[in-house]
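One structure is given below, represented as structure tokens, and several questions about it will come after.
Apart from one protein chain that is not included, each protein chain of the complex appears where it belongs.
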Amino acid sequence: MGIKVVTIGGGSSYTPELVEGFIKRYQELPIKELWLVDIEDGKEKLQIIGDLAKRMVKEAGIPMEIKLSLDRREALINADFVTTQLRVGLLEARIKDERIPLSHEILGQETNGAGGFFKGLRTIPVILEIIRDIENLCPNAWLINFTNPAGMVTEAVFRHTNFKNFIGLCNVPLGMHRGMCELLDVKPKRLRIDFAGLNHMVFGLNFYLDGKNIKKEAMAALQRPDSHISMANIMAEPWDPDFIKGLNVMPCPYLRYYWKHGDMLKKDIENFNNNGTRAEIVKKIETKLFELYKDPELKTKPKQLEERGGAYYSDAACELIASIFNDKGDIQVVNTLNKGAITNLPYDSVVEVSSVITKEGARPLSMGDLPEEIIGIVRQIKSFERLTADAAVSGNRIKALTALNLNPLVPSDRIGQIVLDEMLKSHRKYLPNFFNN
Amino acid sequence: MGIKVVTIGGGSSYTPELVEGFIKRYQELPIKELWLVDIEDGKEKLQIIGDLAKRMVKEAGIPMEIKLSLDRREALINADFVTTQLRVGLLEARIKDERIPLSHEILGQETNGAGGFFKGLRTIPVILEIIRDIENLCPNAWLINFTNPAGMVTEAVFRHTNFKNFIGLCNVPLGMHRGMCELLDVKPKRLRIDFAGLNHMVFGLNFYLDGKNIKKEAMAALQRPDSHISMANIMAEPWDPDFIKGLNVMPCPYLRYYWKHGDMLKKDIENFNNNGTRAEIVKKIETKLFELYKDPELKTKPKQLEERGGAYYSDAACELIASIFNDKGDIQVVNTLNKGAITNLPYDSVVEVSSVITKEGARPLSMGDLPEEIIGIVRQIKSFERLTADAAVSGNRIKALTALNLNPLVPSDRIGQIVLDEMLKSHRKYLPNFFNN
Amino acid sequence: MGIKVVTIGGGSSYTPELVEGFIKRYQELPIKELWLVDIEDGKEKLQIIGDLAKRMVKEAGIPMEIKLSLDRREALINADFVTTQLRVGLLEARIKDERIPLSHEILGQETNGAGGFFKGLRTIPVILEIIRDIENLCPNAWLINFTNPAGMVTEAVFRHTNFKNFIGLCNVPLGMHRGMCELLDVKPKRLRIDFAGLNHMVFGLNFYLDGKNIKKEAMAALQRPDSHISMANIMAEPWDPDFIKGLNVMPCPYLRYYWKHGDMLKKDIENFNNNGTRAEIVKKIETKLFELYKDPELKTKPKQLEERGGAYYSDAACELIASIFNDKGDIQVVNTLNKGAITNLPYDSVVEVSSVITKEGARPLSMGDLPEEIIGIVRQIKSFERLTADAAVSGNRIKALTALNLNPLVPSDRIGQIVLDEMLKSHRKYLPNFFNN
Partner (left out) sequence: MGIKVVTIGGGSSYTPELVEGFIKRYQELPIKELWLVDIEDGKEKLQIIGDLAKRMVKEAGIPMEIKLSLDRREALINADFVTTQLRVGLLEARIKDERIPLSHEILGQETNGAGGFFKGLRTIPVILEIIRDIENLCPNAWLINFTNPAGMVTEAVFRHTNFKNFIGLCNVPLGMHRGMCELLDVKPKRLRIDFAGLNHMVFGLNFYLDGKNIKKEAMAALQRPDSHISMANIMAEPWDPDFIKGLNVMPCPYLRYYWKHGDMLKKDIENFNNNGTRAEIVKKIETKLFELYKDPELKTKPKQLEERGGAYYSDAACELIASIFNDKGDIQVVNTLNKGAITNLPYDSVVEVSSVITKEGARPLSMGDLPEEIIGIVRQIKSFERLTADAAVSGNRIKALTALNLNPLVPSDRIGQIVLDEMLKSHRKYLPNFFNN
């Protein structure tokens, strides 16, 4: 008996956070084996992370076995939970995802704009492969994906496979929740927010403090000058308070890519000219982190990991797994099939939505229609995600071109076509569906 | 007996085209009185147009009376059809609509972006006033509106009044139809196109030649190098053929504002720096036109009017009135209440759609869902139109700010707010709902 | 060149009406060959009908060839239009469809209740076979089906095949239209009615006289004591005027099976005890008709055919074919795919609805939501039809049982099960999907 967890992309710099999360929850989530799996190219990092994880577990004094493997199929046998945090093409690919679009003055990063689109094209086929393995080797396992772009990946899974035990996860709602708690100066346990939308395009619709609806107070707090709820990895430009007032919901920070695209683009180009891409900065941070991780005296997650961005990921993932395992019935925000949870989005598409989590997975709360103020941009991005998922699966260049051009951050079909071809060529190795047919 | 038509904004330079249209159709549409109505500021132009109209009618030898009036209410008594082609604030206001946004690098003109938004705010209250007059003075009359932005105006009428005899009309579908006929080298009568979408955001979904579906051929023609279906008043940048292939529907020329926003903005700023606004160019054309119109020897519509843009407007309007009057049951493209005609747009909103025209007005053909490729941008603009209509009626600055910022051509909420306040101040005289409460 | 029409079930007693219809429309619909096809069991009747048809054509002096065949596949080659008016199991089967349910006190006939359900089970597989032949032998032909139960048959075709050139046709809307014309004492050409609903469950929603909405007057007329709009083949019990007033739409006569089920059942049982089934009466009428048809002096459709019921069938069919052939664009009422035409019925189901008829077939007018007063019963019967179509195709007894029990005329699941098994046994020969797997 005992739980078996398999983390694909186990050599990620994030893994210590995940390991810490599992250690903290050992009482309620007694993992017997944690398999860290990576590919040949990530072998060295996997070893470093694996050694650190073993020291962490030993320090914590719990009987959780850490297993390392380069053979995904071997690892998956009889798994209970699989987590995916992989990056197809590693940071080198991310550098291209950021550098090429910006060189054509296209805003974005690895989940938005042309960069997000390309990460989607590369990632979706790999996730579908993993699912085929799971269907063979551990068909009852839950796959918890926090590989970006999580929205498109989850869309592809629910529309192009029959695998249902899949949940797409993101730390943005947790970050928004904590941000609002700080603004209102209340403990996280006291505040509930109804979240609905898409991955990286999610909104806080209602706010309950100790069960009482405090939407008015929450919206007022968002209009305060100190309200830059922000994420470490995107610029925290403040919203115009009157715009937020009119919007009457809490937007996630990534909405800045759309509602501040002009300002963001200028800053991103400036940043890029001065400091290169975010990917290049991350690469440096990672190099330092792995230096730290190697230290045999390090037996806990180092503080410096927080700089890396992606805080709360481990929390989100561990909480979700614990709730499924223990059939808790608490409310968490996940990416799953809509099926009418948000009435004015397609029934057969994926949404990010507050859901009751049980052994059966995620059951969305009914959210009704998204308000008129936000449905437009959400519907547009949903179209982009649907078409991108279809393009990734089919490897059809025309479909891909259309999908890319529908993204509002792409300035014209003329440029879209140039960027598409430049990136297809550049990422060719990781796009077998486009080149092997 | 005999038909009474009232044209509000009768002093418009377009009027001779309308008069010509009525003359041509006199047999099937025997108008007894054509009232041309304008405001005090347009008195001189009205007189010039009125005199020309009288000469035209006389030349044609038909018993249609031309009446001029500065008193709208007097003119409306017992009208059968009312057409509106007014411009609140005249071309001076249009110059501001174009100049102010462009000075902040916001793309648009009088139906798109910040300029279209402001034209909407000024126009909607005036159209609602006209409707109140019609409800009192000629409640069974049909109001045929081709005042821009026709989509927002029609939205406001159907959501904020109980007046049902209203049809919003635009020449864009007619232009697209003629463009496709040229591409296919067929006579207009032979080709039917299913149109669906919004005003200035309409799409050709299906194409029938002599009743046979020729969508494949039509889409292939659109991908030919010579396919710039265009309008005189927007730049005819060619679409990327592969993008059009992927789109698999015919977009209206105005989609360039969204799918070529980067390129369009650069050209518009360049044009603006070199030649000033389109409004300023139009003003010069109009001055010349009115010089021509004054010539007592001129007894027909002069060729030069075609330069002005807006070709087929008179055709569209006269055809529509003739079909209503004669209960023809033919198919025309109009702006009217959706009520499920396009299933994935709001039931209670206005759409532009192929409709059967009878004495009862416009009955849309059922179009089902708009394809995934276009629903995103259409839904977004519909949100913008709905919120703008609500802001125009309420005069609420916060609502207006939110509406404006949802427009994808507005680069950031920061700039949106600056432009809003600059324009509110600048157009104050024509925005009583915002300043008189 | 010239049109080729194939009538499957050509030995039907209705055929002379169809032939007459084609003769009358020869100018606009120049049929070169009319093939009458039947099965071996119908050989004798086919000969009689064929001889009469030849005399009729000769008398009319037009060059339409009448061809007789027992080989459906031979007949179908290069057909332009195919009509189906067949009865699987002949009148013997109809007698059982009526006799068995009534013996268990189940109301119905060949389109409603258990009888209609069984006719559906027998007919759907045969129609699907014909479609397979058409796809091979004349893939561009139009199939005009007026075989009952037309709603279920059309549902099965649109949900279980990819054949799109199919239109389900019924004379009930025509009968309702004529009935209303009589009530209002106006010529048929002057009155338009918006029809929407399902086959044998259709409603007149709006009424236009010379293009003017006269719903109030039409509803008032329906409340008059003389308003029993009726069909020859069902009892014309008058509606309670206040009920009709509250309903505020015109119900088709078959609604009596639901809204008068108690009274209808009593009368039907009484009738049955006194006179046997309607099928048995029809059988006698048919015998007489065929005696008449044999008369070599008979060269036109005999008056006595009108007794048979089904008036206007030929009109409906000939009008539809003429409109498709001539791309007329007029409005007719047909059974076709919903695709949002009636917003509160399933998108992928079949509805009966006013449609524009062109060379492309039927394009429904957008009807929006059916009113609350009627959507309940319509949705219930739609479920019954969907499930029956699925049962017919799958031959699954459990599905069939569930479908039957959902029919509101079946008094209990206990009796439903008894009747199902009695009829499955009785019609076994005609239910290969249920017995040959």
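In order of appearance the chains are A, B and C, and numbering begins at 1 in each one.
Keep this in mind: contacts are C-beta pairs under 8 Å (C-beta built on N, C-alpha and C of every residue); 3 or more make two chains touch, one makes a residue touch a chain.
Because the structure is predicted, anything quoted here is derived from the model rather than measured.
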Point to revise | Neighbouring displayed chains - absent chain, whole complex | key: A, C
Study note, to complete from the structure: Checked against the full complex, the residue among C:V6, C:A196, C:A221 or C:I377 that touches the missing chain is C:I377
Check your understanding: Considering the whole complex, which of A:E59, A:E105 or A:D369 touches the chain not shown?
Key -> A:D369
Practice item. Could you tell which one of C:D185, C:D242 or C:E297 touches the chain left off the display? Key: C:D242
Check your understanding: Mind pulling the subunit C residues that touch the left-out chain?
Key -> 105, 237, 239-240, 242-243, 245-247, 258-264, 372-373, 375-377, 379-384, 386-387, 397-399, 401-403, 405-406, 408, 411-417
Review point. For subunit A, which residues reach the chain that was dropped from this view?
Key: 192, 208, 210-213, 327, 329-331, 339-343, 347, 356, 358-360, 363-369
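We take it that only the chains that are shown with their structure count from here on.
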Revision key, fill the gap. Chain-touch separation of subunit A and subunit C, in steps, is 2
Check your understanding: What chain lies farthest away from subunit A once each centre is taken as the mean of the Cα atoms?
Key -> C
Revision key, fill the gap. CA centroids of subunit A and subunit C: separation to the nearest Å works out as 56
Exercise for review: Could you grab the centroid distance between subunit A and subunit B? Build each centroid from C-alpha atoms only and quote it in angstrom.
Suggested key: 44
Exercise for review: Would you please write down the residue numbers of subunit B that are in contact with two or more other chains?
Suggested key: none
